[in-house]
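Here the complex is missing one protein chain, while the rest keep their positions.
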Amino acid sequence: MAVSRAPVTHAVTGAGAVSNLVLAVASLFVMAAGLAASIVLAVAAYAVLSFILPQSMLLRAVLVMVLGVTACVGYFWSSNKLLDTIYPASGENISANLNKANAIRPWLFLGPSLIVLGVYLVYPVINSAIISFYGPNSQNWVGTYNYEWLARDASFRESMRNNILWLIVVPAASTFFGLIAAALTDRISWGNIAKSLIFMPMAISFVGASVIWKFIYDYRPEGTEQIGLLNAIVTAFGGAPQAWITIPFWNNFFLMAVLTWIQTGFAMVILSAALRGIPEETIEAAVIDGASPFQIFYKIKVPQIWGTIAVVWTTITILVLKVFDIVLAMTNGQWGTQVLANYMFDWMFRGLDFGRASTIALVIMIMVVPIMIWNIREARKERQ
Amino acid sequence: MNGAVGSRPLLTWAVHIAVLLLVTAWTIPTLGILVSSFRDKEQIVVSGWWTAFLPSERNIVARAAPPDEATEENGRWVLRGNIFEDGAGSVSAFGVSIQRPTEFAPGDAAETRGGEIITVQENGDYVISYPQRPEGSRGQRLFVTSLEAPKFTTENYRTVLFSEGLGRSFINTLTVTIPATVIPILIAAYAAYALAWMQFPGRALLLATIVGLLVVPLQMALIPLLQLYNNIGVGKSYIGIWLAHTGFGLPLAIYLLRNYIAGLPREIIESARVDGATDFEIFGKIILPLSFPALASFAIFQFLWVWNDLLVAMVFLGNNEEQLVMTGRLRELLGSRGGDWEILTASAFVAIVVPIIVFFALQRYLVRGLLTGSVKGG
Partner (left out) sequence: MAGVLMKNIRKSYGTTEVIHGVDLEIESGAFVVFVGPSGCGKSTLLRMIAGLETITGGDMYIGEERVNDIPPSRRGIAMVFQSYALYPHMTVYDNMAFGMRIARRPKEEIDRKVREAAEILHLSPYLNRLPKALSGGQRQRVAIGRAIVRDPKVFLFDEPLSNLDAALRVATRIEIAKLKESMPDSTMIYVTHDQVEAMTLADRIVVLSAGNIEQVGAPIELYERPANLFVAQFIGSPAMNVQRAVIDGTGETTTIRLGEHKAAIPIPSPADMSGAQVHFGVRPEDLTVASAGSGLIDGRVNLVECLGEVTNLYLDVENASEPIIVKLPGVQRLSRGEVVSLSADPGKMHLFNSEGRSLLYL
């Protein structure tokens, strides 16, 4: 028997007249009671303990963490207990009780997640869309003014152009290098060490990476010793040193290099797993048919992992759409390197215009939507 | 493949070299700041870090001892001394005028217009001999080009950790990261179990919603949440950022854990049910222990994500000493100390060292997590 992914069905059938309303009210009650109990307890414990313990930031953080976890566990435990008390699995109503309890229990498990997802993701998406029709303080309705402004704004056009450049170059370059690295490292004995090292930039923050690369792009006037690696190489070959990140248009590519450097490892890891998942027989068959290693790679292996390449590509695409830290840290959008996410941040904190900032955020959102729909459809297909 | 008869040695070599090149290209940037962060701050600016282990050339303007200290020797007044205060270095050239600082080789005798004869030896010893008894307390200026031994120091780290405030930021980052990693795991695990093994109306819809939320850009959430926080008085606080990171990490947590939990053998769960375990007990006694690998991979994701985050911290935390996280501090230093590479490289290394350790220690789980659900929201 194949392991089915269908849920375990409870041994209890719909005994009929269970009012959905009653169930909903009951589940809300149980959830609220459990939540209230655990929060009251946690807050009380916090008050008492923070009074006793010395004032230390770290200690307080640890305390809040422990209490937060306890409150979480407390919520699940107490709401579950309460449910079992209201609908006990004994006595004459056992089957009706089990029915009701089993209808409510999933919602107890889901409750905290649903609340957090609602407040932190669903509500903001809707609210952002609304704010984009309001002025700077979200007080007065301005209709489509922000959108009209956006359409005429030169910086926005520049950001769009750059974002599109990023969208083309970074996923392509990362996937390309990742594929090469995956294919090559799988063939050598020290491949795992090589993989670890190529993968390592994944752990580095975008700001950290920006510092690292700014050091590489460092520029000193001609005639003095270059301490940036790139200029040192250029001058060693007799070229003139350049202030790379200020060269209009081309500087975008120097910023993209940073993200490519980070993301190649990700692409490599996923693609390497996919390559190893290819049935060995197809490769052996190709070897017997006389294919060269390159032919095997391009004609046998790559076509079999298209699906994975697509996943890698879209994942990096989503990341690229939101690229912010690198641009902020390296150029802050100067010299023609502005991108949407940084531009949005600009209007949010320097321009202090929430309406315009939300409009720009919405543009990013709209660019994500096709991928979102594709993902949902893929996930559905997988489950069927 | 590798076992096949007649594999070509030339191709194998090409592969080795290609991988070596790739690895070099991918590690050199990090190596650069690591090496630089340990170099003397004066050496950083005069030579590339790749020459860090070679002696570096330095131009020194030294002043000889005051002329009135000269003593008479064979009819001339002679002054002796060493231009290196600490005795290290090696003179490759010297001069007596600013226009021609490298006019003479070590050991040469340079004669000035006043008739003084000046000799500087390779080890920095100089001899100035005057025709008459010299006067004055201002010593002769000597221009020396010196080769210095490489100097390594931990001074940069001391500076950034204690006087640039990075130490404090390190603690702030830790304070943000740990709860923001632990809280989502717990609530997501329960939700994931419900989505995987319990039956309720709207399950499929909920799953689709979570997959959708996985890619919602963070930018959409910033302004409404900022306004919400200000309205309900949360403001810029740690609790605010913990919950924000929880919210942004939750879709991935639920998605990853659900996929893993749904893949556990159905019979094990049924067996526990026959044994009389309730859903709550099944979750605690069977699902959680068995899901450890998935929990670990999400924990690493979330840890790296939160530790490395700049945007959320900039929006939901303040700029003050108590709240500025490391990424924020690093960005500030990039602005204010743009050219001080000894500060920047050491700071950058402090900021990346913890994630890199976590990365190397737990890489296995990270890879596994990437393979089960390779879409990161936020």
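Just so it is clear, A and B label the chains in written order, and each chain counts residues from 1 on its own.
The rule is short, and it goes like this: a contact is a pair of C-beta atoms (placed from the backbone, for glycine too) under 8 Å apart; a residue touches a chain by one contact, two chains touch by 3 or more.
In this text, all values refer to a predicted model and were calculated from it rather than measured experimentally.
Participant: Touch partners of the unshown chain, restricted to the chains that are shown, please.
Facilitator: Answer for the hidden chain's contacts among shown chains: A, B.
Participant: Which of B:Arg39, B:His245 or B:Arg273 sits in contact with the chain that's absent?
Facilitator: Hidden-chain contact among the options goes to B:Arg273.
Participant: Have a look at A:Ser95, A:Thr224, A:Ser292 or A:Gln334 and name the one touching the chain we're not showing.
Facilitator: Of these options, the touching residue for the absent chain is A:Ser95.
Participant: If you put the missing chain back, which residues of chain A would it touch?
Facilitator: 1, 8-13, 15, 89, 94-95, 98-99
Participant: Residue-wise, where is chain B in contact with the chain that is not depicted?
Facilitator: Contacting residues on chain B, toward the hidden partner: 265, 267-268, 270-277, 281, 285-286, 289-290.
Basically, only the chains that are shown with their structure count from here on.
Participant: At what distance in angstrom does the C-alpha mean of chain B lie from that of chain A?
Facilitator: Once rounded, the distance between the two centres reads 22 Å.
Participant: Of all residues in chain A, which touch chain B in the complex?
Facilitator: Listed in rising order, the residues are 3-5, 7-10, 57-58, 61-62, 64-65, 68-69, 72-73, 76-77, 80, 84, 103, 105-107, 109-110, 112-114, 116-117, 119-125, 127-128, 131, 138, 177, 180-181, 184-185, 187-188, 191, 194, 196-208, 210-216, 218, 225-229, 232, 261, 264-266, 269-270, 273, 280, 283, 287, 293, 311-312, 314-315, 318-319, 321-322, 324-325, 328-329, 341, 344-345, 348-349, 354, 357-358, 360-362, 364-365, 368, 371-372, 375-376, 379-380, 383.
Participant: Within their complex, state which residues of chain B touch chain A.
Facilitator: Residue positions touching the partner: 1-2, 4, 11-12, 15-16, 18-19, 22-23, 26-30, 32-33, 36, 44-50, 171-172, 174-175, 178-179, 182-183, 186-188, 190-191, 193-200, 203-204, 206-225, 227-228, 238-239, 242-244, 246-248, 250-251, 254, 262-263, 265-267, 269-270, 273, 278-280, 283, 304, 307-311, 314-315, 322, 327, 330-331, 334, 341, 344-345, 347-348, 351-352, 355-356, 358-360, 363, 366-367, 370-371, 374-376, 378.
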